[in-house]
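In this view, the complex is presented without one of its protein chains, the others remaining in place.
In this document, chain identifiers A, B and C correspond to the written order of the chains, with residue numbering beginning at 1 in each.
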Amino acid sequence: MRPPSPSIPEREFALSALQQSMRIDGRTLLEIRPINLTFGPALGCVECELGKTRVLAFIDSKMIKPPEERPLEGIISIHSEISPMASSAYETGRPSDEEVAITRMLEKVLRRSDAVDRESLCIVAGQRVWHLRLTLHFLADAGNMLDCACLAAVAALRHFRRPEVEVVGEDVITYDPSERPPIPLAMHHTPYVLTFALFPFASTPAPQQTKLSSTHVPTPQLANSSITAVLDPSPLEASLLPSSSPSLLSLALTPQRELCVVNKAGGVPVSPEEFLWLVKVAEERVREVEACLEGGLLKAKAEAEGIGSL
Amino acid sequence: MEVDDTDGGETSLRSKITSPGESLTSSQAFMRGHGTYVEDDEVIASVAGTVERVNKLITVRPLQTRYNPEVGDLVVGRITEVAARRWKVDANSRQDAVLMLSSVNLPGGVQRRKLESDELQMRTFFEEGDLLVAEVQAFFADGAMSLHTRSLKYGKLRNGQLVTVPPILILRLKSHFYSLPCGVDLILGLNGYIWVSKHVKDNEQEGEEGFDAEAVYSNQNDEIDDATRAAVARVSNVIRVLAAHFVPLNDTVLVEAYEWVVEQEYTVKDLLLREDVADALVSAVATARPDL
Amino acid sequence: MTSTTTLPGEIVPAQHPNLKLGPGLLQSISGTSDSATIVSTRAGELQHSANRSKWWIESNARRYVPAAQESVIGQISGRAGEGYRVDIGGAHNASLDGLAFEGATKRNRPNLKVNSLVYARVSLAHKDMEPELECFDAQTRKAEGFGELKGGFVVKCSLGMSRRLLDPNHFLLPLLGSRFPLECAVGMNGRIWVDTKSAQNTIIVARCIEAADPDGGGLDEADVNKLLNGIQS
Partner (left out) sequence: MGSRVEILNDGGYRSDGRRQFELRDIAIDLSRHGQADGSAMYTQGLTEVLVTVFGPREAKLRSQTIHNRANINVEVNIAAFSTGERRKRSRGDKRILELGAAIKSTFEPVIQTHLYPRSQIDIFVQVLQQDGGLLSAAINATTLALITAGIPLFDYVCAVSSGVHSTHAMLDLTTLEENDVPHLTVAVMPRTGKITLVTLETRLHSDRFEEVFRIACEAGKVLHEEMRNAIKARTSALARAMGEGHPAGAPSNREGDEDFEMGDD
């Protein structure tokens, strides 16, 4: 079933509110919904909540014989399917355009950008490598599942620990976590995905902007912009423009100002200056997401140690 | 790419070629027509084609496009669907045309009311795949055209073959029905569909009572002799060659071309298989082109 | 008036010579005895009228099941011959006759665009048929407030919340009304249409309805007041 498009009054209201720099849920234009990460119980199991959007990521590992063309690298496989559980807009069977976009983006962010050092997953060249299997479960779709899924996946990779192994002659000895502490994955970088929805009109901040939101983060400004960009769009915001695919820009980037993936496939045209401005905004915002993840990981670690010491 | 009002003159504007995104003139002084849009007080082309100006109206005419219908146009179409009290007709336009049951002549008198029994036997009049000639009657709210065949000249097509050409090559003329001297009838649909068929004598076409339902809705071809078949094929191939070279079509051009082919004693096949013949044909008719 | 929490399958002590059952209750015919027992089919608060003749279960849900005479907010999803097909959030689209409007005649019918909103009443709800809507009172042929909703915004909430908003004693709408003027149409299908002078106030209403929804934040009057003070300051 094609998700129903918003009614005329809803569309007009939401657009006119955006023109006044207001969003229905009270956020400012470039504000992300609250992120909540729940780690565990297993290592590499993370549930990420972005507002009411929820994605569960799970990693397990096993040892396999590597394919002949890449004897020195481990394997990471990503499994994700959006089931009708997330929203009635999804059906099992032929993947929708959105699902293709999310799967491809995950693939690019996690695998093609070489986030995980695959060579470190090699145990015995040509004989034994680690195969990491990342499974994503889309639990609830309240908009922007891509960002949520990528954050869940990255958090799971960071949280995951693989068992310590030792090669003795021909044999590979795997140590139980109780014998030797398991080892975190070697990561080249930690990419975060931020998605903007773009609208082809300028927005004027209301003269007396009352505080609809609690947090306020300084953002780079751009003069004479003829577009309005909204970070972390809600489903309503993503469906406001009269086209079958929303006008989105997804950026995967690291807190070190490295771009890993840029994906703006059509949609509202923007000037080069506007585009580079959006990249700057994302560079600013990605620190918030990073702080969230690092904080969560520290807490999870402290809790795990707390339990361990009991 | 400014359309200069002062030194302009109709000719230079007419021959000007433009393409999408090119600014033509200011929207303050001119009005935008088809093939243009307005942004920031400028009239901008949206298609590639020739710029045309009528007084203050600027239009761009694309050279290759789907048929853009107007009321009163004569079109040739093909039935694609039999629906409730209507047929859907492919007429090379942006949507299928609609032929209402109430817009066709029914057996038993031109003026009679349509009955429920007619609705049940719509396929006996037209069924999927049938070709017909009709006139554009009106437009629906969504832009689809409504056709009618309420004339003895219109209706189902038999005894010939269909040739499709770019619609721009068919000019709006007084008549679109021609009988060529070689015993071939032509219907030049403005939508670029051309029906080439065996000549039917006028009195046969009209019939005694003015309307013979059986003949009009018959699916049976008449007896066609070999000479007529060859003539139909030759005319069709002449049309194909001329259309491939983007030559506008009318009866004089086609008669000239046909006679040239007969004169040069080329076979029907030569026209399509030999490029030299095709090129020679095009230059031969260059003199007989319709004035534009 | 008492209320107890009831779970599906529980036997309900409903006895009355003129018993009327509301939503969530089922008369089960047991094999031997003539007297039918009443069984609940939903989880919720069991409630009955003062004279114990009418019984029902007050519960909350999100999926709307059309019931005759309820007011709903629908979105036109397409034209169908002389009328419209309307999405009212139920299992099926409802149909709305083009003549079921005040002042509509064969010649002069309202022209509603696809995706526009209507406030309508369910005139027919039957389990085997498509629900039907009307935008007037069939007797008087007056609009009675029904018809197309122009402007404003639609807030989606739980069905329980929309029923509460219809209760004149519920605090939320008077509380909001005391802060700024607002126009509001409550659909029993969990859609509330609101319109105010400014976009900001409409957003405030939307957020307050979401916050007070028992299925969401479930805030009470004091908390909503606090929220309002926080937003408006």
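One rule holds for everything that comes next: a contact is a pair of C-beta atoms (placed from the backbone, for glycine too) under 8 Å apart; a residue touches a chain by one contact, two chains touch by 3 or more.
Keep in mind that this is a model prediction, so the values were computed, not measured.
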| item | value |
| --- | --- |
| Residue of A:I76, A:A156, A:A238 or A:V270 in touch with the missing chain, whole complex considered | A:V270 |
| Contact with the hidden chain (one of A:S61, A:S113 or A:S234) | A:S113 |
| Positions on chain A contacted by the hidden chain, ascending | 2, 94-95, 97, 100-101, 103-104, 107-108, 112-114, 189, 242-245, 247, 249, 253, 257-272, 275-276, 279, 283 |
| Those residues of chain B which, in the complete complex, touch the missing chain | 11-12, 14-15, 17, 19-23, 35, 37, 44, 46-50, 62-66, 80, 88, 90, 93-96, 142-144, 164, 168-169, 244-248, 279, 282, 289, 292 |
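The rule we apply is simple: only the chains that are shown with their structure count from here on.
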| item | value |
| --- | --- |
| Category of the chain touch graph - line, ring, star, complete, other | other |
| Centre-most chain [mean C-alpha coordinates] | A |
| Chain A and chain C: spacing of chain centres that average the CA atoms, whole Å | 38 |
| Interchain centroid distance [CA atoms averaged], chain A/chain B, Å | 56 |
| Chain C-facing residues of chain A, complex | 4-14, 16-17, 20, 22-26, 206, 210-212 |
| Touching residues (chain side chain C, partner chain A) in the complex | 75, 77, 87, 113, 115-117, 149-154, 193, 199-200, 202-203, 206-207, 231-233 |
